Every structure is written in structure tokens, then in C-alpha cells.
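Could you have a look at this structure, given as C-alpha cells, before my questions?
All protein chains but one are shown at their positions in the complex.
After this line comes chain A, so read on.
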Amino acid sequence: MADLSAQVQEPFDLVRLSLSERVFVKLKGERSLTGVLHAYDGHMNMIMSDVEETILMVEPEESGSTVQTMKRAMEMLFVRGDSVILVSPGAR
């Protein structure tokens, strides 16, 4: 990735380079997604396929709180841009 600085001029360039690749997306409300990015627009609305959604739930108990995760799989989905916190190339 030596010439990355020449290709990436502005933030959306990084998203553009991730098209058709797996990305990790962090959303508001303790949700995250991993999936293949197919499209995006200026609002950061996105289309992704082959998606796994992870929801983090913190349950308070007497002995201290526990963290539970719930996962779901979707073949194709649209993500509204205003809930996107970050997009990272390369899914975990």
C-alpha cells in the first residue's frame, strides 16, 4: 500500500477503494456490521451484501454487568448514513 497517499485524497476515497470488498461498519446503538460493500452515496447511505449484524447488550446483574452479543445474517441491506459511526476496510 505504498501509493495509498496518492490514491486517497479525501475520506470518501477510502470508502471508494473498499467497494466490492468486505468492510466493518460501526453503527449507533451498539451495533456493528461486516459485509461486502456494493454502493455508497454522499450521506454515507450504503448497500451491503452477505452481512452479519452484531448487537451488543449489557445486562446489569447483582454480581456486575454481563455483555451479550446477538448476531443476525442478511443477504442484502441498505444502511442509512446517519447511523454510521465508522467504516473500516477489511472485516474482522
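Here, contacts are C-beta pairs under 8 Å (C-beta built on N, C-alpha and C of every residue); 3 or more make two chains touch, one makes a residue touch a chain; residues count from 1.
As a convention for this text, contacts and distances are computed from a predicted model.
Visitor: If you look up the hidden chain in UniProt, what protein name do you find among "Signal peptidase complex catalytic subunit SEC11", "LSM complex subunit LSM5", "Septin" or "Isopropylmalate dehydrogenase-like domain-containing protein"?
Guide: The UniProt record for the chain left out of view names it "LSM complex subunit LSM5".
Visitor: List the residues of chain A that touch the chain left out of this view.
Guide: 16, 19, 27-29, 31, 38-41, 45-47, 53, 72, 74, 76-80, 82-83
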